[in-house]
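Only one protein chain is missing from this complex, and each of the others stays in its spot.
Chain nomenclature is as follows: A and B, assigned in order of appearance, with residue numbering initiated at 1 for each chain independently.
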Amino acid sequence: MLRLEKRPSPSRFWQTATPVLAVALTIVAGGVMFAMLGKDPVAAIRTIFWDPLFSPQFAAYSRPQLLVKAGPLILIAIGLSLGFRAGIWNIGAEGQYIIGAICGAAVGLAFYPANLWFIFPLMVLAGALGGWAWAMIPAILKTRFNTSEILVSLLLVYVAQALLASMALGRLRNPEGGGFPGSRNLSNWDASANLELIPGTGMHWGVVAAFVAVIAAYVLLQRHILGFQIKLAGQAPRAARFAGVHPSRLVVLCMGLSGGLAGLAGLFEVAGPAGQISIDFGSGYGFTAIIVAFLGRLNPIGILLAGLLMALTYIGGELAQFMLGLPSAAIQAFQGMLLFFLLAVDLLSNYRIRLIRREVA
Amino acid sequence: MDFGGINPAVLIASLMVASVPIMLAAIGELVVEKAGVLNLGIEGMMIMGAVCGFIAAVETGSPVMGFVGGAIGAAGLALIFALLTQVLLANQVATGLALTLFGLGLSSLLGQGYVGIKPPPTGVVPFGPLRDIPGVGRVLFSHDPMVYLSIAVVAAVWLVLKYSRTGLILRAVGESAEAAHALGYKVTRIRIAAILFGGAMAGLGGAYVSLVRVPQWTDGITAGAGWIALAIVVFASWKPWRILIGAYLFGGITVLQLNLQAAGARIPVEYLSMSPYLITILVLVLISSGKGRAAATAPAALGQNFHAAR
Partner (left out) sequence: MNRRTLMATAALGLGLAFGSMATAQPMDKVKACFVYVGPIGDGGWTFQHHQGLLAVEAAYGDKVETAYQENVPEGADAERVLTQMALSGCNIIFTTSFGYMDATNAVAAKFPNVKFEHATGYKREAPNVSIYNARFYEGRAVTGHIAGRMTKSGKIGYIGSFPIPEVIQGINATYIHAKKANPDVTISVVWAYTWFDPAKEADAAKALIEQGVDVIVQHTDSTAPLAEAAKTPGVIGFGQASDMSEYKPSPRVSAIVDNWAPYYVKRVGAVLDGTWESVDSWEGIASGEVGIGDITDAVPADVKAEAEALRDAIAAGTYHPFTGPLTKQDGSAWLAEGQTAPDGDLLGMNFYLEGISGEIPK
């Protein structure tokens, strides 16, 4: 019979092999699911994974779109991963994303229709501060009252969504919009637009920020004392306390950082691809980023790759929908399966499987 | 007598109905968390319950089979969670989120042929003349069986946790899995059983939405009820009877808001819809900071995986 034996330290080989194994397993299982839905599995897998990158019909357009879609995911996931490593679970990134977008948009629209150079930087600042402040609520409640940050940050997502609806219908509504909910289109207004920096690459400021975040997180974790403290707090909380790590300071720092990054991502989205504050602006990036963080094994480079992979499944999924008639729910189930398989095979990097013969006597 | 055009008996009766799904899901999750497992996948399990229950009811023509089907479907999904977290020792938070994502997608796929169909109606429990008692009759005696069942489940869970040996063992596993294991209890098995129970309850709650409350099936019909159930468990500081209060609070606010609008009162809708969450946060703060570190009511081993070294 099989027994699990904990490894003294996680296996390096398996740590890099497991995501690959998980993707392979998902492709197989996903193919089975597509076949059960009556679609050609090979064509479906090809449309999802291959076409957005290499198809002559679409790839020139979809490749940059991968960056556009992955940018916010990576940015948020980097922030979340730092907290997750330290055992600080910020589940409310979606709320921080929304609030960041609202704050940034509100600041920008306050200046409408002027065309001043400092509007966009001011919006960026407002977005980051908005997300940071929203994350401070669970942080302070945790440090002062020991309230679960998981639940508070999650509940605040709903509050943020209600606020979004109220802003889109009320204070931020476009007065020239025919009475419909939704703010002015920020991406059509030069002073606030978050456009591609180099045409054709999909790289807007949000994508740039994501790359910067990846590098900064890598340096932080590898070289900076704070990175060491974060890792230590997650793996051995008591040892960390003895080593002088202030648990409350870490909570405030990690929550604040992840909130600020999420708010930034929200601002870049609302001023760029999404374009306006609308009732359903919150498209779930905050939750998908949690998946991306885990998929990337909480490692900055891993998160970069995981973000791109998730973006690929989204964009490939869209292509599969109208090229092959695949239902959108199938893609959602597919993404869930990816995470399941990753979590399942993750075992292999922490535990060894041994065959044990039952001893007699 | 009406207050501002709203009849309180009617209001209370409505909120009792509205609270059933979240009450069932919350009491299930309470059992799971008492055993030390944090399952964030309630939303996924509820919606699986909704679709499986709907399909079972439509195919068999019987609402009872519908509820059974819903419970089984959701428990099946919970089994995946149990396997991943208890056998394969995966991180509980991430697995729960994956469960929600997968559950939402799978339920939508399963339900594709069933949108817009009417399910067999679930009747009201015949209490006869008791129904006609003014006020009380409407509140107590005119509901369908699931309303009474949900309250019965809460009572049963309270009894079992407080007075039975099973309950004691469950709580022990949640407080310190190592100690329970040393005493010879099969921690993994107990946790899996708790997870399956939680799944079945969430499934019943979901099935209630698609079979009674709405009643129909469409994508995402549970609309975040699973997350609310999670909040209710903490709001209730893991005590079963408080689940009842929490569920009525959340169910009540939504119902109240709509009734206020229908009666002509002008309330900014968004602020009212925020209020249950804000109130819960407030309660969470009060509980965690309250006298004698009441946070100790949270099971100590909540969220930590257990792996027997020997």
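Observations, loosely collected:
The working rule: a residue touches a chain if its C-beta (ideal position, glycine included) is under 8 Å from a C-beta of that chain, and two chains touch if they have at least 3 such contacts.
Being a predicted model, the structure only gives us computed values, none of them experimental.
The chain omitted from view is touched by exactly one of A:Gly227, A:Pro247 or A:Pro273, namely A:Pro273.
Taking the complete complex into account, A:Ser187 is the one of A:Gln96, A:Ser187 or A:Gln335 that touches the chain left out.
Here one chain is not drawn; of A:Gly30, A:Gly79, A:Gly202 or A:Gly256, the residue touching it is A:Gly202.
Hidden from this view is one chain, which touches subunit B at 5-7, 10-11, 14, 18, 108, 112, 115-118, 209, 213-216, 218-219, 221-223, 254-255, 258-259, 261-264, 266, 268-270.
If you put the missing chain back, the residues of subunit A touching it would be 57-58, 60-62, 64-65, 68, 165, 169-170, 178-182, 185, 187-190, 193, 195-196, 199-200, 202, 204, 269, 272-276, 278-281, 283, 315, 318-319, 321-323, 327-328.
In the analysis below, only the chains that are shown with their structure count from here on.
Subunit A and subunit B, compared by their mean Cα positions, are separated by 28 Å.
Residues of subunit B touching subunit A in their complex: 38, 40, 80, 84, 88-91, 93-95, 97-99, 101-109, 112, 219, 224, 227, 230-231, 234, 268, 270-271, 273-274, 277-278, 280-281, 284-285, 287-289, 293, 295, 298, 307, 309.
Chain contact summary for the complex, subunit A toward subunit B: residues 4, 6, 37, 89, 91, 141, 144-148, 150-152, 154-156, 158-159, 162-163, 165-166, 169, 287, 290-291, 294, 327-337, 339-340, 343-344, 346-347, 350-351.
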